[in-house]
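Mind looking over this structure? Questions follow.
In this view, the complex is presented without one of its protein chains, the others remaining in place.
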Amino acid sequence: MIRYLAKRLAYYAALLVVAVFLAYALSSTALGPRTYFEAKQPRPSAASVDRQLTALNINDHTPVVERFGTWSSDLVLHGDLGRTIHNTSVNAEFGRRILVSLRLLLIGSLLGMLLGVAGGAWSAIRQYRISDRVLTLVSFVLLSTPVFLLALLLKNGAIAAKDAVGHEVIPFTGYETPGLSGGIGAHLGDWALHLLLPTLSLALGGLAMYSRYQRGTMLDVLGSDYLRTAEAKGLTRNRALLKHGLRTAIIPMSTMFAYSFLGIFTGATFTETIFGWHGMGEWFIQAINEQDVNSVIAVNLFAAVVVLASGFLADLLNAALDPRVRS
Amino acid sequence: MTTTVETDLLTVSDLSVDFNGVPAVRGVDLRLRRGETLGIVGESGSGKSVTSLAILGLLPTTATVSGSVRLDGRELVGLPNRELAAIRGRKVAMVFQDPLSAFTPVYRIGDQIVEALRIHQDLDRPAARKRAAELLDLVGIPSPERALAGFPHEFSGGMRQRAMIAMAIANDPGILLADEPTTALDVTIQAQVLDVLRTAQRETGAALVLVSHDLGVIAGMADRVAVMYAGRVVETAGVDELFARPRHPYTLGLIGAVPRLDTGGGPLVPIPGGPPALATLPPGCPFAARCPLAEDRCRTEEPRLTGADGHLAACVRAEELAEHGPAPSEVYPVPTVPPAAVARPRDERESVLRVTGLAKTFPVLKGSVFKRKVGEVYAVDGVELDIRRGETLGLVGESGSGKSTTLFELLRLAEPEAGRIELLGQDTAHLDRSAVHRLRSDIQIVFQDPMASLDPRMPISDIVAEPLLAQGAARELIGRRVPELLRQVGLDAAHATRYPHQFSGGQRQRISIARALAVQPQLLVLDEPVSALDVSVQAGVLNLLQQLKAELGLAYLFVSHDLSVIRHLSDRVSVMYLGRTVESGAVNEVFERPRHPYTRALLSAVPLPDPAAERSRKRILLAGDPPSPTERPTGCPFRARCPVHTALPSDLRTRCEQEPPALAEAAPGRDHHAACHYPDA
Partner (left out) sequence: MTAVPPTVPPTAALIADGLPAPVPEEAAPAGRLRLVLGRMLASRGVLAGGAIVLLLFLLAFGGPLLTPWNYATPDYLAIRQSPSGQHWFGTNGLGQDVFAQTVRGLQKSLVIGLLVAFFSTVAASLVGACAGYFGGWTDRALTFLVDLMLVFPSFLIITIISPKLRGTGWIAFVALLAAFNWMITARVVRSMTRSLKEREFVRAAQFMGVRPLRIILRHILPNVASFLITDATIAVGAAVMSETALSYFGFGVRAPDVSLGTLLAAGTDQAPVFPWLFYFAAGLLVLFVLAINLIGDGLRDALDPTSEGTRPARKSRTPRSGK
């Protein structure tokens, strides 16, 4: 088992290395930091542009492989992600933003998953009743609403509420009220309130997706032989469903978990931008627009690590849930 | 049924089940006395399993149940779920067909049995665990303590079914319902499990309802039998009475359709047609369309189940049958099999297939990306086959014996890992691509599951034409050949544009055969061709095979786990165990004077559809499961389970342990070989 997980880990590491290299090559060739510098007023001399680019290790006259070599050895040896196009430290920016993003990603995905699994299982058990139909309809509508639109709608709702009441009811920009005084309790409350809308816009999509999927696996389980055995033993239908049905039906969700992270990451990029959170996603969009190669790569690295880590977590979860995988 | 005897434990009367308006069970009456075994026999779709599930209210919610099920005088139909739950497992327990899917895959076997105990009994965990271990011990699971901690997928099929039985008897129920409990198992394992069921019954004194399609199993186990057809009981009687003097033509036909181990040869009695669709049942006797005795009055009203002395039948002509007691072949038309086209003695006929020392190993891989070999499975490890023109070789073996691997190795037409394959005198090791392609037309295969082997998205004319196309035959030849082939296998050529799902199982298997015959092969490989079919249909396909062989002078390699079928169809037989040929020879020779202990055990494990013979037989029960083929045993591979070996004095045993037995002639010049050091012990 340990060996199996170690194997997976090694595979993910290999994927990571290749993927990061490709991302590096792609970003370095697709973005044009040279134009960024050349557009400065007054226009700097070609030599000075070259010098600045080289100092940042983003000079397109240096071969990509060589730049990658410099970048990766800095990363591996010093944990240094390089400099932004404004010649500030990428690491510093990374450190400022990572917690903001992780807070959103973790809470949003976990909440979506928990609610979705519960809702889907409930929906399956009550198949074709009103509650099932309502939940199905709601999840369909949610599934058909792109995250950025959902976020915009929530934000517009909050704005409307503010206009109606006259002051901000639910905050819709940033992740804390600047300059808030008060104790730790007040701060936590403020955080929670700021988290509400962005998290919702991520979690609702997750909820819809997980609940559809969980409903499907649960329905498969409903007709299974072992559920019948459990009933034949003398368990009532509901206990058999909870103890034997649900337990087996959540196994496939672990793989779903990994997969959904791809979508959630993208979703988080949108919500951050829309709600003015200074997280990785917002940074990414900003960096693209500024041709800030090293920052773009840093965010890519972050995304890859998050996605692969969630893949590994899913493997762990899967092994924990399913004894057939373990042996 | 009107008279309910006081001692009846379970009385089912007029039980009917509908699924969304389509009937599945139509008015079933059954009685079960304390401690007795009632066999319910019927083909697929007869409603036998639905009946057993309906008794405990375990049907899905789409089912509507009416009628009455009384347990000890208490009505179960319509009982609230909670009260039913208190009865399930406590008073009536169930054993299901497929023990792999019947255990929850994520819980340990021990926990599942403990759960069953604690639902109904006030036991604490350790006490329940102790009891669970005792139960596992009772059903013959070695080292029960360890087994408790195992997950279902870690058990073999036989062990799982034992555990299932242990769970069923955990609360000392008065009734055990066993729904096809051995259908998914090999014969030797089936014999073990049936034995465990008997033990369980003896220990608990429970009455047993045994649902099965296998007349042999029923004959060996039941006290009384109910035969079901089209959702109803058509005949019920004591087991001896029923098999000796059936009063319903369907029962009679079933008995005639089963090939028997103890008598070979002769065409079987096929029941024409197939079971009716219950959604559109015409009035009158549901069997009328297939019944050779049908008269006009049969078609007006459905006959009631009546009769004297506890022998009831639902047939207007039951009296006549009771009086005359005809043999199946006197009632049903039996096809005549023409004499074989090739009648020269065996030695003079040329060889079609010759296999010597065939071996095939599979690497056991670990890891997902960088696969690494950690061992080898010796799937085939010394197989010898010899088939002459116009001859059928039966290949017998249980699962894991390497039968399928052997077939695939043959059909690859490539150089084997070890040994030699000669097809029509050509060594497959020295063939170039075009020779292989040409040779493909000489060897064709018919698979077990006719549904799976026909592409569901092609009309059958295309399916039958496919091998011709692959051999590059001309269009107009194909156009001529396809209808001809369909007629040859007994299908209507006008149906050529239909799709496989529009045919019944037996017809589909005929399509497979037509496809295989398209390129006029010399050798037909038949991989369990009838085991997915009901007996009454199976008989027709077997007769067809015999007929084709006689007409076309084909040679068959007939693979089956069913020894009765092998005996019926084969000229010679070859028995495999753990990838090796352990015995081979002329079929009568091997079946009447088996020399290898494994063959003997195998033969004794096959249930006979004859209650008297079943009772008087001496059974050789093999211990345990076949060992894993990943370990290559020294000496004789059968040693661990060999009853002869166990009984040997220790000085003789060493030979079995050290020296692998080679196939040796029984007597010089006789066509009978066995790989055992002590074939006469």
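For reference, chains read A and B in written order, and residue numbers begin at 1 within each chain.
Simple rule for what comes next: a contact is a pair of C-beta atoms (placed from the backbone, for glycine too) under 8 Å apart; a residue touches a chain by one contact, two chains touch by 3 or more.
Because the structure is predicted, anything quoted here is derived from the model rather than measured.
Visitor: Who touches the missing chain here, B:121, B:531 or B:588?
Guide: B:531
Visitor: With respect to the chain omitted from the figure, which of B:77, B:322, B:451 or B:613 is a touching residue?
Guide: Selected residue, touching the omitted chain: B:451.
Visitor: Among A:39, A:106, A:134 or A:149, choose the residue that contacts the chain missing from this document, as touch is defined above.
Guide: Candidates A:39, A:106, A:134 or A:149; residue touching the omitted chain: A:149.
Visitor: Can you tell me which of B:55, B:184, B:644 or B:675 touches the chain that was removed from the display?
Guide: Only one of B:55, B:184, B:644 or B:675 touches the chain omitted from view, namely B:184.
Visitor: Have a look at B:273, B:459 or B:553 and name the one touching the chain we're not showing.
Guide: Within the whole complex, the residue contacting the unshown chain is B:459.
Visitor: Given the full complex, what residues of chain A touch the hidden partner chain?
Guide: Residues touching the hidden chain, for chain A, are 4, 11, 15-16, 18-19, 22-23, 26-27, 30-32, 127, 140-141, 143-149, 152-153, 156, 159-160, 163, 213, 216-217, 219-220, 223, 252, 254-259, 262-263, 265-266, 269-270, 273, 284-285, 288, 296, 299-300, 303-304, 307-308, 311, 314-315, 318, 324-325, 327.
Visitor: At which residues does chain B meet the chain that is not included here?
Guide: 20, 44-45, 62, 97-98, 153-160, 180, 183-186, 189, 213, 364, 366-369, 377, 398-400, 411, 436-437, 440-441, 444-445, 447-449, 451-459, 466-467, 469-471, 499-502, 512, 515, 519, 528, 531-532, 561, 625, 628, 630
In this section, only the chains that are shown with their structure count from here on.
Visitor: Calculate how many whole Å lie between the centre of chain A and the centre of chain B, each centre taken as the average of the chain's C-alpha atoms.
Guide: The answer is 53 Å.
Visitor: In the complex of these two chains, what residues of chain A are touching chain B?
Guide: 3-4, 7-8, 10-11, 14, 223-226, 228-237, 244, 247-248, 251, 321-324, 327
Visitor: Along chain B, where are the residues that touch chain A in the complex?
Guide: Where chain B meets chain A, its residues are 53, 56, 58, 60, 81-82, 85-90, 93-94, 96, 98, 101-107, 115-116, 119-120, 151, 153-154, 167, 171, 366-370.
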